[in-house]
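Only a single protein chain was left out; the remaining protein chains are all shown in position.
Right, chain A next:
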């Protein structure tokens, strides 16, 4: 029975290694520095690969990558300037020029659609999914790539799957156990410990390296934390550094089990699907939650739909009507090591997770920002826009007031924007006084 014994020995050494190097440090929040070394090696290898490509490919293929930026130079001048050139009378045929041009620009290049495709990298990170023009360049490069595939699928993937499994089961078991205790500060402390440990394990399951900036502004109890939403693992990234109360819909299956277990240890706000439709009910429950200063800050992602890493789409104003102090947080992923973007119409959850676990690493930065409150005379929409600009500026992104209400899935523009533009236009014509 040598085979079985050998297998047993390997498995037990494997588990002890995992326990020693990963699990225990997560409990204490200590890092052993293994990830840093890993990242350094990775960066060196990728730099080498990029240099090889640039030497090898003819000029044209590099152009293809940068061409995704845009094909036309849009005329960004505001409407007044565009129309004023030929204006001499109250109304000119020329206005049709301006709008036809704008219309054609929209047809050739739609900003909203562009935003929804993954950022394409100019250098290659040895993942074929990011290289549109994968060509044979040199034997050495291909060998390194093959080696990379082997490392990712055979070494990293099993490790990560194990970790994820351990992380989730610990979370469920831990929170259920803690839930049995009576309410006390011990319970709170324990539940925090359990949450943090399991999140750290899960983050390591994705080989995530996260840098937190401005920790002094971390969201306090009784506040609302607002962040931009790029991928489903945003939640994981934020909860690794602090405990939040989550808001969301009750799911079935594995998610449902996790949700029910978490609620036992500390109060989260989960809604039934039918309740989500009733905005007043939702607002009321959230208000009650933040009124209690002992409860953890709520975590909200107002966008509700994933967005490519370069722009922040319109925030839904409903989240800002609740009141209270808003703590904005900006999350930005570094696409060099692994693209966290989830195009839900293209990939389902399982294949997305698989992609995540077979990337090199997920690197991101989190910036905490000073708290904001709604000022006198500011309505929810203006407040939402203010918060959104702050987050976008922090993350170094272009702000767009784009047409869509988030998502290719529902690309209908709210009428309010159409009306705004037409009001502007007609004010120019009519508002200038006389109509002959």
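One rule holds for everything that comes next: a residue touches a chain if its C-beta (ideal position, glycine included) is under 8 Å from a C-beta of that chain, and two chains touch if they have at least 3 such contacts; residues count from 1.
Quick note on the criterion: contacts and distances are computed from a predicted model.
Asker: Name the absent chain by its UniProt protein name; which of "Tubulin delta chain", "Protein AUXIN SIGNALING F-BOX 2", "Calcineurin B homologous protein 3" or "3-dehydrosphinganine reductase" is it?
Answerer: Checked against "Tubulin delta chain", "Protein AUXIN SIGNALING F-BOX 2", "Calcineurin B homologous protein 3" or "3-dehydrosphinganine reductase": the hidden chain maps to "Calcineurin B homologous protein 3".
Asker: So which of A:103, A:158, A:256 or A:370 would be touching the chain we can't see?
Answerer: A:103
Asker: Please output the residues of chain A touching the missing chain, sorted low to high.
Answerer: Touch set of chain A with respect to the missing chain: 59, 62-63, 66-67, 69-73, 75, 82, 85-86, 89-113, 133, 135, 402-404, 411-413, 415, 417-419, 421-423, 425-426, 429-430, 435-436.
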